[in-house]
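All protein chains but one are shown at their positions in the complex.
We just call them A and B in the order they show up, numbering each chain from 1.
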Amino acid sequence: MTAEPLIAIRRISKRYPGVLALADVTLDVARGELLAIVGENGAGKSTLMKILAGVITQYEGEIALGGCAVRFQSTRDAQRAGISIIHQELNLVEQLSASANIFLGRERRTRGGWLDQEAMDRTAGELLAQLECHIDPRQLVCELRVGDQQLIEIAKALSFETEILIMDEPTSALAESEAARLFRVIEQLRSRGVTVLYISHKMDEVFRLADRIAVLRDGRLVETVERQRTDARKVTHLMVGREIEETDLSKPRAPGATVLSVEHLWLPWPGHARMWRLEDISFSLARGEILGIAGLMGAGRTELLECLFGASADAPRGRIVLAGREVAFKHPADARRAGMALVTEDRKRLGLFAEMSVGANITLCTLAQSARLGLVSRRRENERAAGTVAQLNIRTAGLDAPVTSLSGGNQQKAIIGRWLLSQPKVLLLDDPTRGIDVGAKAELYRLMDGLCRAGLGIIVTSSELPELVALCDRILVLCEGRQTGEFLRADATEQRIMEAATMRRASAAVGQT
Amino acid sequence: MRYPPSAICRAVLAVLVLVVAGCGARDAKTSTSVDGTTADAAGTRRVILLTNGADPFWDAMRAGMQDAERDFDLHAAGLRTVMDVNDGTPKGQVDRLRQYANQSDIAAVAVSVTDAKNLAIAKAMEECQRAGIKVIAVDSDVDRKTSRHARFAYLGTDNVLGGQELGKAAAGIRPHGGKYATFVGLKGAANAIERISGFAEGAGGKFVQLENLGDDMDLSVAMKNVKDALDRHGDLDVLVGIWAYNAHAIAEVVKQRGIRAQTAVVVFDAAPKAIGHMLDGNIDAMVVQNPYDMGYRGTRLMKALVEDDHATIHEMLPAYDPQTQTIADPEGDLLVTGLRVVHPDSGSPLDKAMFAPTTEFISLSEFRKWLSAHNLTGS
Partner (left out) sequence: MKPTPGGDAIGPLRRWARGHSNELGLLIAIAVVVGITTALSDAYREKPLQNAQEILRQTSLLGVFALGAAIVIISGGIDLSSGSVIAFSGSVCASIMLALAPVDEAGNPMTQNLGMGIFAVAIAGTLATGFLIGTLHAWLITVVGLPPFVATLASLVGLRSLARVFVQEVTASLTATGKTTQIYINDESFSRLGTTWWIPLGIFVALSFCAWVLMSRTVTGRHLYAMGGNEAAARLSGIRTDHLKWLAYCLGAMTASIAGILYMAEVGTANPQVQGRGYELNAIAAAVVGGCSLQGGVGLIPGTMLGVLFLRIVIDAVAKIVKVGADDYEGIIVGFLVVLAVAFNELRQARRGAGKQFFPGALGATAIVTLALGAGLLCAIMVGKNAGGGMFAVSLVGLGVVAFVQHRAAARRAAAPDSQLP
């Protein structure tokens, strides 16, 4: 660190009622470096970055940019000062085109005052091409994949002449290949002298990209370390304040009888060139087995789970046999009654009832069992919810606490608990560890392992291959709706799964066990 | 819950609303008082005229009430007159009457009954009487067969006679008869029914009724009704306006279509616009009630009722027996106010001899002189 830091953060604190989100954080960022900011969920990473980007304007402490004190009142102020932020949840207008999003609020105009669509499309196309994003800038954002959407955000940031780019868990929604492209883009940005602040959970990314690593815990800055002088284990230790015991999931499990078998499942895709979201999928699941489903973004993992659960918009074709009985669910209610459970991918949008308490969230699906003559017995409901809270070790202030007061991991456990109360035969988990911190992930792994040993059949998807490899007895690989591989635990390596997941139609047969 | 507003906020806003309303209260006692004086209203009781809707017709009645308030010195009696404008619906009138019954400073109410057949209005009037309020009907009565006791007396036009005079006017203009349509606000209103049947009697057998259209007091519907009637019947040649604003609707359509030469237009009341239309030659005859007189005499009657002034009541309603305080004669609870037939200044075939002897027969310019003498624009 020579001379003056580009960003000097001095004694920043931010308190919400009852919570100290940031306590007295002091941090310097040098010009042109990539500083990774790591910490468990709720450690204050996002809060700090939002203050820096002008999203949060009420705080204590001060920030200097290139030696001048600044206090942004809005993201516009921050953008003018050269700071852009790419949120974990993207901030795009889905019904507008890519170029319209890039120039949103700063539209180019012709001399007559009309929108200069051509110039914007041209510039947007150039910006996107620089980022290896080969899409038509006139395409609507809602039609694009998440990875491309993210690059639109980056292109937008670049169009501001951004000097400082903040990225909040940018790879959380990306497939591996898209992530690799993102890393190349980040390198490219750095070569142009852009300073990057990079928030992530994922140690491999952090160690691949960062110059320095700042570790936050409970709103405080624990330490800032040079990448070369540390390793993943040490950083993880700093984050959680304790060693994570290596979760031992490798103890062999003994799968029982087949509980679910799927034969030649086809899911139509009306109006799309590919015709089928899923093509000819066949597999089976035994009691006491964890089946992993791997695949890149858009491979059809979520679609597969949804159509097993009767939640897909179009009815699938093919045979689904659950516990010896052929089923064709028209509604999730049918699936639930037959003993299926689905924990959805997007917790906030598709899983949680934000206005409701922890207890009500847990008992929602099975409330009828706490009711007599249609009237709910509060006592029985509370007993059942309390039982679940204890069983899954959900950390909550009480059953009446708002569910939004829980951490991501505990919210996820509450949703799993909701479904366990329905005593399912098959549990479908769609990317259950997404956006969950390290400690909670390990806990979820142990939970799944325990449920499986108790005789439940589990199907789990994940964006993180190591997770699947560690957790699953078998892994099914999807690529663009086709089944391109199936591996037993013994054969599953990240390398082989990746190959199958990126496989094209011609070589679909390779990789069978 | 997402919106738990604090008690303090609610209380603050409630106080705010009432302070605003309180400002209004002080004013309501002065500015809506028909005599326009600003005397302190504390301790005075209200004598209310409840209209059936909003119309310039009521301005003339208000003028009569103002003059009566001055002439009979209502202030000395602790009374003041107030006009309350209904929204044209029976429910509006019922709600207002119930509100009167629940207030403590109302001495008497004169109601222009929106709908004679509506028993709820009659019942609300009875409720007012039970609360000690004197109730009379003006301009439009309750159904006398079923609800006579809902009011002490009816003060207004003899609508059957009015209809007859209008029919005679039509017969005077079209001696060989014709085909006519009647246009009215609410077909169920007693005055409408009586005027229309009176018209048929007065016009005689040579006239055939083709349509009777109600507009629910919506002026645009009123004009549409006239157009529809003309469209449906090519031989329609006499247009009859039963309520005050129908005159304008008819004359306007007649003017627009250029069918004045072959169409006779006779109307009730002299709304300002109707006077304008007659000046332009678009109306043949107006049968004009005297709302000024209704307001004037109505106020006098209400004051007498409030003060138990039996002599005055007897003077106004000869059938009233001060001893028993009842009206024996079944027709004795009607106090008929005068009618006028107004004709254009020149070229009218009408003649005084055609009409009843009690009816005044005057030209438009004489009528306008009378209006300006009372500072009115219509009647």
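As a working rule, a residue touches a chain if its C-beta (ideal position, glycine included) is under 8 Å from a C-beta of that chain, and two chains touch if they have at least 3 such contacts.
All values reported here derive from a predicted model rather than from experimental measurement.
The chain that is not drawn here is touched, among residues B:D105, B:E201 or B:D308, by B:D105.
Of the listed positions A:L342, A:L420, A:A440 or A:L478, the one in contact with the omitted chain in the full complex is A:L342. Residue A:A397 is the one among A:C142, A:A397 or A:L488 that touches the chain missing from this view. Residues 1-11, 13-15, 17-18, 20-29, 31-32, 46, 48, 82-85, 87-92, 94-96, 98-99, 101-105, 115, 117-121, 123, 131, 146, 187-188, 214, 216 of chain B touch the missing chain (whole complex, contact as defined above). Seen from chain A, the chain kept out of the figure touches residues 10-11, 13, 17, 24, 58, 60-62, 69, 71, 73, 309, 311, 331-333, 335-337, 342, 344, 349-356, 359-360, 364-365, 367-368, 371, 374-376, 382, 385-386, 389-390, 394-401, 418, 422.
Everything below uses one rule, namely that only the chains that are shown with their structure count from here on.
With each centre defined as the average position of its C-alpha atoms, the distance from chain A to chain B rounds to 74 Å.
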